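I am attaching a structure below and will ask some questions about it afterwards.
Yeah, one chain of the complex is gone here, protein chain that is, but the others are all in their spots.
So, chain A:
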Amino acid sequence: MKQAEEVTKLSPANVPDEWFTFIEVDKTEAETVSRPSLSYWKDAWRRLRMNKMAMMGLVFLVLLTFMAIFGPMMTPYDVNVQDRPNQYQPPSAEHWFGTDNMGRDVFTRTWYGARISLFVGFVAAIIDVFIGIIWGGISGYKGGRTDNIMMRIIEILYGIPSLLVTILLLVVFGPSLFTIILALAITGWVGMARIVRGQVLQIKNYEFVQASKSYGAKSGRIIRKHLLPNTMGPIIVQMTLSIPTAIFAEAFLSFIGLGVQAPYASWGVMANDSLGAILSGNWWTLFFPAFFISFTMFAFNVLGDGLQDALDPRLRK
């Protein structure tokens, strides 16, 4: 009876403090995000993984790189040692991909070819990116007269048929891996520079860049923090697509007799060597280099397509 009386007397004003217990709250915890944040790259990777073709390309290229490094160690044969009595052996337990017109092991030569192709492709692409970013970045960022002059130069270079100049350089300086890469790089960066410039032109007028500028950020900081990260997507896509171009160019040049010379073996050289063989039915000598050239280019192309979709934030669902 007495207790009930007490309760009825209660009002917000006379609730005793000891009825309450304090929950300790960490003030900083309020700031943390409950779900893991999805950065641009994580999101891109998540979307790329959903693209089956692109992932197939990626897996193929990883395997190819692995075999390019370790493949030649798996066989007892040397790339260039000729074994005439054993020429044109079909694929067998001893020679997995058969032997060619000189009795050389096609399996071993294929992975040596992979080394050359991947090396040429990557190095040429990296040089393209390097020159392209500097040229396109300066041209787009400076704008005005500088941009005008730099773009006129690009327009002039654009008209130069790159493969012809490459052939000319190889004829003069002699075919070697170095000359091929140099020749490809001299003419290859133009496309990259155009893309970087276009991106920089667009991004430098966005509000967040203007805001950064109004806070007093210097050019260097703006370029490093805002312009480059935001152009990375198109640059990577362009790079994945310029690698197969370089690989094709190397194979093409090898095919017309201007490619890498022994002791190297490239896919183009192998394809050229086995032209006569297809008429006589020794299909494997042509099939393996042809398959790997085509499939490597295919893998880079589908990966590039996938990256293009994955790295474009506008296509985010």
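Observations, loosely collected:
The criterion applied here is as follows: contacts are C-beta pairs under 8 Å (C-beta built on N, C-alpha and C of every residue); 3 or more make two chains touch, one makes a residue touch a chain; residues count from 1.
Just so it is clear, contacts and distances are computed from a predicted model.
UniProt records the chain missing from this view under the protein name "Dipeptide transport system permease protein DppB", selected from "NADH-quinone oxidoreductase subunit H", "Dipeptide transport system permease protein DppB", "Chaperone modulatory protein CbpM" or "3-oxoacyl-[acyl-carrier-protein] synthase 1".
Touch with the chain omitted from the figure is made, among A:177, A:236 or A:290, by A:290. Residue A:169 is the one among A:58, A:131 or A:169 that touches the chain not shown. Considering the complete assembly, chain A touches the hidden chain via residues 148, 151-152, 154-157, 159-165, 167-169, 171-172, 194, 197-198, 244, 248, 251-252, 255-258, 271, 275, 278-279, 283, 286, 290, 293-295, 297-298, 301-302, 305.
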